[in-house]
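Dumping the structure here so I can ask a few things about it.
Just one protein chain is left out here, and the rest sit where they should.
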Amino acid sequence: METTKYLKSLLTPKGKKQESAVMAQSLQSQENTKYVLETKGLGIYYGDFQAVTSVNMPIKRHKITAIIGPSGCGKSTLLRAFNRMNELSPGTRIEGEVLFEGENLYDPTVDPVEVRYRIGMVFQKPNPFPKSVYENIAWGARIHGFKGNMDELVESCLLQAALWDEVKDKLKQSGLALSGGQQQRLCIARALAVQPEVILMDEPASALDPIATLKIEELMQELKKNYTIVIVTHNMQQAARASDYTAMMMLTDRQTRSGTVIEYDDTRVIFTNPKDKRTEDYVTGRFG
Amino acid sequence: MEEQKRISLVTSLQKPSSNLRRRRRLGESIIQGLLFFSGFVSIFTTIGIVYELGKEALLFFQMPEVSILESLTNTQWQPHTGNFGVWPLVTATLMTTLIAMAIAIPLGLAVAIYLSEYATPRARNTLKPILEVLAGIPTIVYGYFALMFMTPLLRSILGRDVVEIYNTASAGLVMGILILPLITSMTEDALSAVPRSLREAAYGVGGTRLEVALQIVLPAALSGIAAAIIIGISRAIGETMIVAVAAGAGPKFTLNPFQGAETITGHIVRISGGDLSYDSIDYNSIFALGLLLFFITLTLNIISQRIVRRFREVYE
Partner (left out) sequence: MKEKLVNPNYNVNINGRRRNGSIWRWVLQLSTVVGIIALITLLLNIINGAFGYAVLEARVDPATLAVDGVPLEEQSKEQLMSVLQSNISSAAFKKLESDQPFAERSRANVYQLVIERIVKYDIKASWQLWDSLTRANEIKATAAQEYPSAQLRFISWFTSDFVSRPQSSEALTAGVRTAILGSLWTILFTILLAFPLGVGAAIYLEEYATDNSLNRLIQTNINNLAGVPSIVYGILGLAIFVRALEALTSGEIFGVVDPTTANGRTVLAAGLTLGLLVLPIIIINAQEAIRAVPQSLRKASYGLGATKWQTVWSHVLPNALSGILTGTILAISRAIGETAPLVVVGASTAISFDPSSPFSKFTTLPIQIYQWTSRPQDEFRALAAASILVLLVVLLSLNASAVLLRNRFSRKY
């Protein structure tokens, strides 16, 4: 008895509490937390090298937040900190906190699998599984123990990703047989299958042609009604067009090669009346 | 002034007048010819194998006592009494191969998955040399091990009256250990060829390490693994010394792995170890069997290479 309890405590992120108590508590804290995600003094290290320094920024619910900046300043690293994907590379660690609905994601009792179940990701280069279109979407749901109607779920995700009409007759075909733009939308549908609350997008359209890019941007506007979106992009026009809030990242100084957020504001402010001169230089195209 | 002089000394040196016409370089051509010959020697080897083995094998089949039909239907191989059924040798070979693969495939895959998806770099660096050592031990040593350790072990576990002193089970089990490193290294190559972005996508949806490894990475590497298994089978079929020492002498048609039996390779070794006169029926039978062995392993190897090539194409 004692050993099983001890083992369970090792495996369980937090002990299972009474459901109703949890529900009540969640509703309460959702009202209290303004922000879906928030970083507090976040620093990210690869071994001894500090890639990101001291970031304090919020991510607001049901809005699109863009992270922009010149290449190599740590945008992707910062994005990946939100769903603990940095941990896949050995030797990474953080200091500070990343709060999700008020809870620190990096608390030792938190399971990264659970984090990724609630904060999804779409990558730069489309990477569908070498399985059928149907399976690509179904796999994520299945490993998380989806009990409902899988066909309906697949259809729903593909509709949300604006891909359903194009593939509804080809569900059993390999995901790799689709075009680049379709593959990326498939990856978005795949992320939606586990019904995350936040979707992180790492330069989702950089590998796509302009028409496909436009489709993705339209998609984002639709998705933000139900999800919170954080997008990293080096395409300033895209950030200006598509996002509600923008965070500007830059290297703190040339020696350390460590990046930080130098300005965060409403997108319109960043692009018309930025407070920091470096931001102004960047968005007007003077460099980067 | 001095410097000027020195510079002009060098620049005033004239190259012997050279036109730009292509020069005939005899030395180069000779060397190129020699090198081409070296490359071609390997073709000679293959031609040699097919020709020599084929020639003698033909002699074998032309002998009045031998007919191909009889070979395939008779279950006794005793040349001196006119029996040339291949089945005793073939079933023994198949049994040892099967037992060996039953060990090598699950263990080999497991070790490869562990090394590729779970192990820390330090663990990998200590484990890989050990596997290389296992692969480098000569097969005669494994034969000794099969006879002096595995057989007594089996006999003490299953009983002396169940397990004979010479049996195909011990040989098969030890052969499995021999082939394990081969399967592991080829499987590991296949697993690492699966691109990192695929793993990231799977983790991103919230998969645990086990789910990612077994449900996404492993299926993606499947054809590479199939190629590894086929090579393993080819190796097992061609393996000689382990069976020569531990499996038994004298062809016997049996499906009991605890009895002695002789494989194709074991038979060839035993016959040639004794006194062999050229053009005797035993001598020619070696070539027929050798030819059979050559074609089986060649076919398996070619299939495996084709699979690997197609597999590489998907990921590159």
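The chains carry the letters A and B, assigned in the order they are written, with residues numbered from 1 in each.
Definition applied: a contact is a pair of C-beta atoms (placed from the backbone, for glycine too) under 8 Å apart; a residue touches a chain by one contact, two chains touch by 3 or more.
Values in this document were obtained by computation on a predicted structure and should not be read as measured data.
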Contacting the left-out chain in the complete assembly, out of B:94, B:134 or B:281: B:134
Candidate in contact with the missing chain, chosen from B:86, B:163, B:245 or B:307: B:245
Residues from chain B at the interface with the omitted partner, ascending: 25, 27-28, 31-32, 34-43, 45-46, 48-49, 52-53, 56, 106-107, 110-111, 113-115, 118, 127, 130-131, 133-134, 136-145, 147-149, 177, 180-181, 208-211, 214, 231, 234-235, 237-241, 244-245, 265, 268-269, 272-273, 276, 278, 286-287, 290, 293-294, 297-298, 301-302, 305
Missing-chain contacts mapped onto chain A: 8, 11-14, 19, 22-23, 25-27, 29, 100-101, 103, 110-111, 113-115, 117-118, 141, 143-148, 194-195, 197
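One rule holds for everything that comes next: only the chains that are shown with their structure count from here on.
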Residue numbers on chain A that touch chain B, as the complex places them: 83, 85, 88, 90, 113-117, 120-121, 123, 125, 127-131, 139-140, 143-144, 187, 190-191, 193-194
Contacting residues of chain B [partner chain A, same complex]: 120-121, 195, 197-208, 211, 215-216, 219-220, 314
